[in-house]
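A single protein chain has been removed from this complex, and every other one stays in its place.
As written, the chains take the letters A, B and C, and residue 1 is the first residue of each chain.
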Amino acid sequence: MSSLRVKVDYLARVEGEGALDIRVHNGEIAELKLKIYEPPRFFEGFLVGRKYDEVPGIVSRICGICPASHQLTAIQAIEDAFGIKVSSQTRDLRKLLALSQWIQSHSLHIYMLALPDFLGYESVLTMAADHLPAVQRALKLKRLGNDLTALIGGREVHPVTATVNGFTSLPSKKDLKAIAERLEEARPDALETVKLCASLELPDFSWEAEHVALRSEEGYAINEGRLVSTEGLNIAPWEYRNHIKERHIPHSNALHSYIEGRGSFLVGPLARVNLNYERLSPGAQEAARAVGVNFPDFNPFRGIVARSLELYHSIEESLAIIDRLELAQEDTSYAVRAGQGFAITEAPRGSLYHSYKINEHGIIEKADIVSPTAHNVHNIEEDLRRFVPQVLDLSEEEATLKCETVIRNYDPCISCSAHFLKMRVVRE
Amino acid sequence: MINPFKPARALIRGVQKETYDTTTYTLSFEDARVREEFAFQPGQFNMITLFGIGEAPVSISSDPDEGPTFQHTVRHVGNVTKALARLKVGDAVGVRGAYGTGWPMELLRGRNVLIVAGGIGLAPLRPVITQILRQRRDFGRVELLYGARTPADMLYTPQFPRWQEEIKLYQAVDVVPDGYSWEQRVGVVTTLFGEMESQPADTIVLTCGPEIMMKFVVKDLLTRGFLSDQIYVSLERRMSCGVKKCGKCQIGPKFVCRDGPVFAYAELMGLSEGVLGGVAG
Amino acid sequence: MVVARSLTIPNPLVLLPKKDLSRLVQHLMQRYTVVGPVAKGGEHAFSAITDPAQLTLDYVSSLLPPKKVLHQPFEVLFSFHQEQGVLEEREPARGQVLFGVHPCDVHAIEILDKAYGHEYPDPYYVNRRQNTLIVAANCTKVGDNCFCQSMGTGPDLQKGYDLLLTDLGSQILVEIGSPAGEDLLQQVPLQPAPRVMLVEKEKRLDEARRKFKKRLNTSGLKELLEDNFRHPIWDELRQDCLACGSCTMVCPTCFCYNVVDKLDLNLKSGQRQREWDSCMLLEYAQVAMGHNFRKDRDARIKQRIYHKLAYYEPQFGTLGCVGCGRCIGTCVKHIDITDIMARLGGE
Partner (left out) sequence: MTDKPRVAIYKMSSCAGCQLEFLNLEPVLLDVVGAVELSYFVMARRQNAPGPYDIGFVEGAITCGEEIEKLKRARQECRVLVALGSCACFGGLPSIKNWIPERVVESRVYQNLEVIESTKAYGIDEYVKVDAYLKGCPVDKGELVEFIKGALLGISPHLRPHSVCVECKLRENVCLFVSQGEPCLGAVTTAGCGALCPSRGKVCDGCRGPANDANAESLARSFTEYGLHKSDVIRKFRKFAGLTPEFSKGAEAV
């Protein structure tokens, strides 16, 4: 078949709303549009004029799935502007908060958003009938992540305690101990998850896209480090805008992120594991060996396996952090000063960039936010471009599902639309 | 210690639709002991429970001498009362009571009685009427003035002919919607005062209805020479216990659930917080 | 009601060296749950302790009054099943000692005893109350908002306690108020206190009495309020008050509650719960069809003040305010019952 129409009115099982339209004519892609239905909410626009201490609470609302990432990135950018160095306790608690969100988001994506594609269900709701133990495992893991987020952050969606230079309240030792026990008990569930993901029959589809992630001197980077890539990018957060740009591509209606002088790139679990494999926790590496997966791996479908390894890693590293936390009340005072600050963290879906210009009264004068999905959209289209020829022989229905799966590999979060561009389309 | 908050199960023995939004339920306690021990005065109320939905105070609308069943006439306005509307004969509710003061039945004996009711306010007065009918000769002149929003809102109309054999009944409605014929008065219930025969002398007035109605009833009667200790009103307040604990029904130093709901107007008029246009209004 | 223990012995006095206080508490903890003032973020909260060192007896006031362990903020009344009705009643309460309760709060508990112990006694309250011993502590410190002196409820206490402590520096004077209180002292080394210690106690209390900054004139309160139902101050308060309800939530004599059924997801079984309610809240006096008897804030403010100072008397034979000052301290708007009364009184 040399003509194909893939038309998805709404992309299901992703966060936020988008659509896909691909037309293949005579074996050539005539049109490929990843449409974003999300109307922009103009966060960067209305942050201007607000006070710096409101920023974490505001940017949290960019995304309900990874609110802590936005908060932590914003806080670190503000601290960068003020020249604040935080305590190791604060860094540990922040890492714990970020990891808790990885646990929650990764189990959500693996089991509820992605797995139905590979096991042949339209949703986890229908999957539950045949795979109840797996679904229960998912719910347990997700609840664990949520509970850890709530313990450190005060609430699972839009946490409240993280602030500039610290936290407004600390968890109790008793509660930390209790959650550590649950984390310990979750190891087998995480291992099962790795096994399950590694056992999935994934399409054979590889191309060497540029993979980008944070890399830090100590440990598996999540809140700190330099942005590196498989093609040799190696920059500090403040250099971000010198290298990573966006352009409006007429055919696609999305803003495309690209690396100056090169092109699209991929962020997220697969990029992180590819670039930092040897820094995964020992247990996670062992799990990888046990199921016989090897990295680097450039098959985007293998993202789900990377995600499962990170789930395991998150549990293990959380345990290590809780183990070393002493928890003392700390002085969190600081001085406000004018300046510009930058931060990059690894949100569940990949690298997240925030930067703020702040005046001497603490008022925001400029905000720049690029979410992981904004980074990935370009690469998703590149994937599709290369993938579509593989599905030309399938029925339209099957081809559509496969194309959707390509997109869902990225666990795109269209709600994080700070930097998307919305199409004017009326849904038929 | 007995638990005054613990409802006993009562079964619905009868369901009688009174109007489009009001129903009378005949109930009896499931447990024989509770059934026997249960006694009440006209004017008292029970707390009715629908487990999982809540509890509401509702007057007993039947005659105490018609035991062992008792009745409640309920207007379906909120959670509990609307959920009641979905129940049928054989279903169970929780009931505890009877609570509060009743109408001053002993005081009525040998005297003239004027009853002024509005809407659902006739429910707690019905046992007074049936008691009077039972021993008609014990009472002097008895008149009932009954007002409702429309003819369709009138309760107990099938019983009116029987009542009218013994007492005088005057009716009024606020409005007559299209399609209804109405030969009695159109207007608020106080407009019936011009028609009635009742005079202040040796007469006790009982009134129940919306607070605003009772306010005008009392005001009008006072100007007609009735004294504040001749007029008895039954008040509605929010209640979460019925036994002077939850505090919600307090008016000044009075608990409506215990010191009321029936009060002599004389008890209320001195309260700082105005009730029915009392001195502090 | 059984709650009020009668005094069969004349107040005997003993002395407890301060260093032995923790032994007394330790001893109590073996038999009872001990609930006392524990520091919390610069304030104090009555909490069940696990170590005598947690107690901070030099506190001025607590966030919530000790009332909270007798009339609890949230309480399950019973479980139910839609088909079976009421399923269970609660277990008898474990014995508890309320430790370090100040005179105003002891007086407040006496008021609650009247509201909850008489006429349809509240079994939940009474059960806990019967299992509660009160170790009170006279006040030698006076807070900025305290006016118990005016209300006749402090800084010292005459009755209502099982034991009464007065801090005399290195020693604590212990007065025994009941046989149960005497029993609490078994196994603790005590010396009989010379009568002169009473003089020392009075000296300290007199010092305290001189420190009060707030007062409320209690003579002719009822008439004063009745005469001023239309005073302009109410309109000012209507504009100021946030109707946040804080003043009533922290009050040791407020007893109102709301009842809510919590249904399980099976929609059949559940629990009937009660939780503190407040006359300052808009929905409090709302009835069916949306009618509200106290729609305006001033009506609610008046309800609070009149109830405490004019209506309790006929209801319970005592004033409803014990002068603990919590409502003043908690009010974002600094609305102050003593100021209000002073203004009504023409001061």
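Simple rule for what comes next: contacts are C-beta pairs under 8 Å (C-beta built on N, C-alpha and C of every residue); 3 or more make two chains touch, one makes a residue touch a chain.
Treat the numbers as computed from the prediction; the structure is a model and nothing was measured.
Asks: Taking the entire complex into account, which one of A:20, A:34, A:81 or A:108 touches the absent chain?
Replies: Candidates A:20, A:34, A:81 or A:108; residue touching the omitted chain: A:108.
Asks: For the chain not shown, which residue from C:27, C:214, C:274 or C:297 touches it across the whole complex?
Replies: That would be C:297, which touches the missing chain.
Asks: Among the options C:94, C:230 or C:333, which residue touches the chain absent from this view?
Replies: C:333
Asks: Tell me which residue among C:70, C:176, C:224 or C:249 touches the hidden chain in the full complex.
Replies: Of the candidates C:70, C:176, C:224 or C:249, C:249 is in touch with the missing chain.
Asks: In the complete complex, which positions of chain B touch the hidden chain?
Replies: On the side of chain B, residues 52-53, 79, 82-83, 86 touch the unshown chain.
Asks: Using the document's contact rule, name the residues of chain A that touch the chain not shown here.
Replies: Chain A touches the missing chain through residues 10-17, 38-42, 44-46, 48-51, 54, 57-58, 61-65, 67, 108, 112, 116, 122-126, 128, 135, 139-140, 142-143, 146, 154-158, 160-161, 163, 168-169, 248, 253, 404, 413, 415, 418-419, 421-427.
Asks: Tell me, which residues in chain C touch the chain that this view leaves out?
Replies: 40-43, 45, 63-64, 68, 73-74, 239-246, 249-250, 260, 263, 265-267, 275-276, 278, 281-283, 297, 329-333
Methods note: only the chains that are shown with their structure count from here on.
Asks: Determine the shape of the graph in which chains are vertices and touching pairs are edges (line, ring, star, complete, other).
Replies: other
Asks: Once you find the CA centre of chain A and the CA centre of chain B, what distance in Å lies between them?
Replies: Here the centre of chain B sits 65 Å away from the centre of chain A.
Asks: How many angstrom lie between the centres of chain B and chain C, each centre taken as the mean Cα position?
Replies: 38
Asks: Please report how many Å separate the Cα centroid of chain A from that of chain C, as a whole number.
Replies: Result: the chain centres lie 52 Å from each other.
Asks: Which residues of chain C touch chain B in the complex?
Replies: Residues 77-78, 80-83, 85-86, 89, 115-116, 119-123, 126-127, 225-226, 229-230, 254-261, 263, 267-268, 270, 272, 274, 277, 279, 284-289, 291, 293, 299, 302-303, 306-307, 310-315.
Asks: In the complex, go through chain B and note every residue touching chain C.
Replies: 1-9, 51-55, 75, 77-78, 81, 92, 94, 210-211, 236-238, 240-241, 243-248, 250, 252-253, 255, 258, 272-273, 280
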